[in-house]
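The complex appears here minus one protein chain, its other protein chains still in place.
Note that the chains are named A, B and C in the order they appear, and that numbering of residues resets to 1 at the start of each chain.
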Amino acid sequence: MSPDAAAPPPPIPAGLTRPQLHELYYYMRLTRSLEERLVNLYRQTKVIGGLFRSLGQEADSVGSAYALDRSKGDILSPLIRNLGSMLVQGATPIEVLRQYMAKATSPTRGRELNIHFNDLERGFLGQISHLGDMVPVMAGVALSFKMRGEPRVGMVYVGDGAMSTGAFHEGINLAAVQKLPLVIIAENNGYAYSTPMHKQTAVKQLVEKAAGYGVAGAQADGNDVLATYEVTRAAVDRARAGEGVTLVELLTYRRRGHAEHDNQSYVTQDEMAAWEAKDPIDRYHRRLTEAGWASEDELAAIDARIAVELDAAVDQVEPEPMPEALSALDGVMDTPARAPMEWYRRLHG
Amino acid sequence: MSPDAAAPPPPIPAGLTRPQLHELYYYMRLTRSLEERLVNLYRQTKVIGGLFRSLGQEADSVGSAYALDRSKGDILSPLIRNLGSMLVQGATPIEVLRQYMAKATSPTRGRELNIHFNDLERGFLGQISHLGDMVPVMAGVALSFKMRGEPRVGMVYVGDGAMSTGAFHEGINLAAVQKLPLVIIAENNGYAYSTPMHKQTAVKQLVEKAAGYGVAGAQADGNDVLATYEVTRAAVDRARAGEGVTLVELLTYRRRGHAEHDNQSYVTQDEMAAWEAKDPIDRYHRRLTEAGWASEDELAAIDARIAVELDAAVDQVEPEPMPEALSALDGVMDTPARAPMEWYRRLHG
Amino acid sequence: MAEVTYLEAIHQGILEEMARDERVFVLGQDVGAFGGAFKVTQGLQARFGEPRVIDTPIAETAIVGVAAGAAHMGLRPVAEMQFIDFISCAYSILTNYVATARYRADLLTPMVVRGPSGGYVRGGPFHSQNPEAAFLHTPGLKIVCPATARDAKGLIKSAIRDDDPVLYFEHKYLYRRIKEDLPEDEEILTQIGQARVAREGKDVTVITWSALVWKALEAADQLEREDGLSVEVLDLRTLLPMDLPAIVRSVKKTNRVLVVHEDTATGGVGGEIIARINEECFEWLDAPARRVAAHDVPLPFAPPLEDFVLPQTGDIVRAVRWLAAY
Partner (left out) sequence: MAEVTYLEAIHQGILEEMARDERVFVLGQDVGAFGGAFKVTQGLQARFGEPRVIDTPIAETAIVGVAAGAAHMGLRPVAEMQFIDFISCAYSILTNYVATARYRADLLTPMVVRGPSGGYVRGGPFHSQNPEAAFLHTPGLKIVCPATARDAKGLIKSAIRDDDPVLYFEHKYLYRRIKEDLPEDEEILTQIGQARVAREGKDVTVITWSALVWKALEAADQLEREDGLSVEVLDLRTLLPMDLPAIVRSVKKTNRVLVVHEDTATGGVGGEIIARINEECFEWLDAPARRVAAHDVPLPFAPPLEDFVLPQTGDIVRAVRWLAAY
C-alpha cells in the first residue's frame, strides 16, 4: 500500500454521494455501449430506419436528466440524441432495442421509431420529429403541475437548430409568462445536420436567448457531467421553488454525422480531434479515479456489468417478432377504437 | 413685434428642414383627421367591417416611416394601426376611404379590408390578418435588395402582441443570420386587444428581445415624432450601410379600443388620462410653435388644407359603386385567369 | 325553458362542464376578464378563477401544445382560437402531434379546440374561413359543427367529455341570430358522430351542416310551397367521424342528393361525402350527386362579392329543382 493512497479523497461536489458518482458513470457508459450495439445491429441491417448517435454528448444527457427527481414525478422530453436522459429516467435498453428493431413488443408496438416513446409514470414524454413542438407540450405538462400545486418539474431538450422554430419561441414565451416549473436544456453541439451554428443564429451563445424571454439563463460544459449536473440542478431547484423557467445551455459536440449515413464531410479533422480529446466518458473516468472517488476496478466492474446486461438484452430482443399487420388498425381514437379495414382488403382473388 | 420673437429659433434636430417639420405635422394631422372622418362614416354604417384607430399613435407611425427614403425605393409593411406610415409612403386618403367602404375603385377592388393594400412602387406592402407573417415576408423583400446589391431598406411593424408569434421569431432570426437590410419596428402600445404586455411577455421592454437574435436594439418615445424619426433613421442608415437588422421599440399607447366596438373596459381612467396628456399631435404642435419652427397660422393652414382635402375625398368616394359580383372570379391565378362559375349559378328558375 | 342564443348555448355548455369537472379549463387570447372577442367565455374567469381561465399570448401553436401537454396529465383543456382562421397557425402541431398521440404513443389527449368560423359577415378572407376540409384527412381528430343552439350546447359538452381531441367549429353568423328554448333542468348532450334529420322528406336529400342547415331549410320550405317537392335536410353535425349510415339511409330513400357547404367546392368536404355515397348507394342514385359550395376563390370582402361567392338559398332551390327534374 503506497503512502499517498492514504490521503483522503477530495470532497465530492454538488452534494453527490459516491454511489451517485458511480451511477452517473454507469448511465454514460450504458448510453455509449448501447449505441455501439445498435451500430452493430445497424450494420447487420437489423435496425429499421436511421440510427442517431450521441457519441461525445453522453454527459450532457445524463448529467442534466440526473438533476431531476424521479421520486417527485419530474418529467422530461428528450431529443433524438438524449438516449442517456431516457435511460436515467428509467427507459431500458430492451425497450430501446425493440424500438430500433420495430418489434411487436416495443413500447410503441412498432408504430414509432428509435427513442420516440414515453412513459409518464417513469417520467419521459417521447418527442415527435417536428422540432420545437415539445416545448409548448412540456409547458402544458408543467402547467398541470402548477395548476395542481404539485412540486414537480418539467424538462425539455432543444438543439441549436430547433431553437429557430416558431414552436420553440411560442412555447418558451408562454412558459415564461406563466412562470411555469420548466427547465429548457439548449444543447449546443455545434451543428444542425450540416448547418453550423452561425448559419442558425446570429448570437454567439444560445444562453443569450434567455434575456429575450425574461427567463433565467445558465451555461455549463456539457462534456463535464458534474458541471452539467450542478448547473441543471440549480435550474431544477429554481423551478421547483416556483421561480419559473431557466434556459440552460450545455456546450458539447456531435462527433458522429446527423445520422449514421452522414459522413460529416462538413467538419474538419482538427475540430473533430479537439473534441475527441474532450471525450466526456474518458474525462469522467480520469476524474473519478484521480480523485479517488472510484477505483479502476470498480469502473471496470460497471463496464462488465453493462456488457452482460446488453448481451442479454440483444439476445432477448433479436428473435422477437415484428407486429401483426392487423394491429395497425387499433387505437387511433378512443371511439371508434378501430379504424375500418379498407374494402379492397376484404376482396378475394 | 415682441423682443424675444427676434431671438433666432433653436437649430432643428435630426438634420431635418423646416418644410420637413411641417410635413411631419401634416401626416400626423392627416392620419387623425382621416380616421375621424372614418368614424363618422362608421357611425353612418357606411364603413364595411371594423374600424381600427391609431389615436395617440400617429407619431410612431409617421416618424418611423419618414425615416425611410422613398426615392431610394425603401419598402415598409404596416400593421392595422399604421395608417400614418402608409400615408407617408404615398397611400392616399381616397384609397383608404375606398378600402373601408369596399368600393370597386379601391386598390383591392373590394377584396380586402381597411389598409390591407399595397403598392411596391410607392413602397408599401399590405399585411394580412395573420400576425407575424409579414416579418419573414419583409425579410424576403430585404433579401432581394441584398442579392441585387440595391441600397434599399425594408421596414416591418410588429406589435407587443404579434411578437409572440412563431412567424415573428422565424423571420427576425433568419433576417439576423443573413444580415438583411431590415428595420423591425416594435410598437409597444401597452395592449394586444385586451391583453396587457405582462401577459404577453415576461420582459419589461420589447427591445430586450433584440439581444436574443444578435441584432441591434433601440428605443424611443413613440409619442415624440422627432425622437421616433431620429432613432429610426439611425436604424435605417445602419441597414443601408449593410450592418443588418435593428429592432426599434417605440413606446406609445392605444387610446381607443382594439376596434371601434371595443369600449376598453379593461383600462383605468387614470392610465387613459395620463396618455391623453401625452398626445403626440398636441405635443408636436406646442414644440413647433414654441421653438418657432412653425407659426400657429402655418399649422392652422395645414389643418385647413387637410379638411378641404378630406371633404373632397369623402365626396368623391361616397357615391362610388361597389364591385360587380362577377369580378369575384378574376385573378386567383395567372393560369387559369378566371375561376369557373359554379354549375348551380348557370341554372335557370 | 328559457330562450337561449347559439352563443349563450356554447357559453352555458362550457360553464356547466367547468362546474361539473374541475379538470376542465379554458385558455386563449383575451378569454379571461374580457370574456373573449365574442364574449363566449364571459364571466368564466370571475366564477372559476384565473388559473382555470387563462389569457395567453398570441401563439396558436403554444395554445394547442400547452393544451395537449395538460391533457396528457389528465386535465381537460378547452382552447379558443380568437377566429378559427388562426387555427391554421396550429395546423402542424394539431395534425402531427395531437392527432397521432394516442396511436403512436398511447397518450390520452382529451382536448377541445374551438372558435368562430364562417362567412356571410363581411369578414374578408381571413375572418370568414371554414377549416374543416384541412383536418378531414387527419385520423385521430374529431370535427363537430353545430347548427342549432341545442347542438351548440350538446356538442360542446360532449366534446369536453370526449377522450379524443375534438375540433369544435362554431359559426359566428349564428351566434346571435338564432335562439331556441332549452330546458334548464335536463342535461343536454349531443352524441358525437350522429347526424340529425332536420327535416323529413322523400324526393331529394340535402346534406349539410352549420349555418347552411338554415338556408337548406329555407330552400326546402320554398320548394314545398312552389314545387310541392318534399326535401329531406340532413344536418351532419359531426364531420369526423362521419355518420355514413344516416347518409345512406336518406339517400336510399330519396335517390337524389345534394351536398351543400360553405367552404370552396374543390377539395372541400363535399367531395368525400359524394365519394362515399357513390361507393355505398351507386345503385340507388337516380341522378348524379351534386354539390353547392363556394366558388373557388379566397373569400372577398365587399358585400356583392361575398354574396356572389358564397352559396345562397336560391342556389339550393335551383340545384334541388335540377336534381328533381333529372
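Assorted remarks:
Definition applied: a contact is a pair of C-beta atoms (placed from the backbone, for glycine too) under 8 Å apart; a residue touches a chain by one contact, two chains touch by 3 or more.
Fair warning: this is a prediction, and the values are worked out from it, not measured in the lab.
One chain is not displayed; in the complete assembly it touches the shown chains A, B, C.
Among B:Leu24, B:Val47, B:Ala65 or B:Leu125, only B:Leu125 touches the chain that is left out of the view. Within the whole complex, the absent chain has one touching residue among A:Pro107, A:Gly123 or A:Gly161, and that is A:Gly161.
When the missing chain is restored to the complex, the residue among C:Gln12, C:Gln29, C:Gln82 or C:Thr138 that touches it is C:Thr138. The chain omitted from view is touched by exactly one of B:Asp297, B:Asp315 or B:Asp334, namely B:Asp334.
Against the chain not shown here, chain C presents residues 85-86, 88-89, 91-92, 95-96, 99-100, 103-104, 125-126, 133-140, 240, 242, 263-264, 266-276, 278-279, 282, 285, 287-291, 296-298, 300.
What chain A contributes to its contact with the hidden chain is residues 48-49, 102-104, 108-113, 116, 128-132, 161-162, 164-167, 192-195, 199-201, 265-266, 322-329, 332, 339-345, 347-349. Where chain B meets the missing chain, the touching residues are 108, 111-112, 116-118, 120, 125-126, 128-130, 133, 135-147, 166-167, 169-171, 173-174, 177-178, 331-336, 339, 343.
We adopt the following convention: only the chains that are shown with their structure count from here on.
Put simply, the chain farthest from chain C by mean CA position is A.
Spacing of chain A relative to chain B, judged by their CA centroids, is 47 angstrom. For the pair chain B and chain C, the distance between mean C-alpha positions equals 36 Å. Listed for chain A are residues 166-167, 169-170, 173-174, 177, each touching two or more other chains. In chain C, the positions touching at least two other chains are 56-57, 59, 61-62.
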